[in-house]
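Have a look at the structure below before the remarks.
Our next item is chain A:
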Amino acid sequence: MNILVTVVMRDLRLAMRRKSEVLSAMFFFVVVAALFPLAIGPEPAMLRQIGPGVLWVGALLASMLALSRLFEVDHRDGALEQMLLSPHPLWLLVLGKMLAHWLLSGLPLVILAPVLGLQFHLSPDELALLSLTLLLGTPVLSCIGAIGAALTLGVRGGGVLISLLVLPLFVPVLVFGAGAVQALSSGLGAQAHVSILLALLLPALFFSPWACSAALRIALE
Partner candidate 1 sequence: MTIRWFYYAAPPNFYALAGRLWPWLAALAGILALAGLWIGFGLAPADAQQGEGYRIIFVHVPVSWMSMIIYLAMAFWSILGLTFNTRLSGMMTRALAPTGAMFAFLSLWTGALWGKPMWGAWWVWDARLTSELILFFLYLGYMALTSAIDDVRRADRAGALIAIVGAINVPIIYFSVKWWNTLHQGASVSLTRSPSMAQIMLWGMLLMALAFWAYTLAIVCYRVRSLIIERERHADWVQALPEVAGVKS
Partner candidate 2 sequence: MRWESWSQFWDMGGYGLYVWGSMGVTALFVLLEIWQARIAHQNALALAATEQQDKP
């Protein structure tokens, strides 16, 4: 448990030295959320309809921006090899990195989303549900995205390649996450959606550190 905290704190500390990277993901989210109404029109009824979807996709893309850097810095200065050689289980170290990524790229979006949701005339209930679904969904992105980041370590075109690899896998979370808010708006309950999001999150948390470790070993041998 200690080592998990150590890994997370290390990543957070390193990220704080390059604050611009963390903030740029958040700014990207804000800008994207503003672009859609500008492109489509300010009509409140329509914005309410597309809002959850737009914010979900925006969060997805913003979160993906930081993925290519997940292992890159450690790879460059040799810390990653040290992690592979360390007596601590690799999956635990990887879980720490995934958690740090989420804290830096996912959680801020969860907090920002309700604020941006006001631009789309979403009701307080909808805003709360939006945050909840993002809270459940963004960790999944950190998990699956880390696998993509590990596979493409040091590969040219890494950022776009990660998107191509990870986004199709992320479709179920997107469908149920954005769908939950829409279900709430149309009067149907969203309990099923939230349950399914949880059902997607838990296996992702359990299996992706292991898969990501395998991917790291493949990348570094």
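Behind the choice of candidates: all candidates are chains of the complex that A comes from, given by their letters.
Operating definition for what follows: contacts are C-beta pairs under 8 Å (C-beta built on N, C-alpha and C of every residue); 3 or more make two chains touch, one makes a residue touch a chain; residues count from 1.
All of these numbers come straight from a predicted model, not from anything done at the bench.
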Which single candidate from 1 or 2 touches chain A in this complex?
-> 1
In their shared complex, at which residues does chain A touch candidate 1?
-> 144, 147-148, 151-152, 155-157, 161, 164-165, 167-169, 171-172, 175-176, 179, 183, 196, 200, 211, 214-215, 218-219, 221
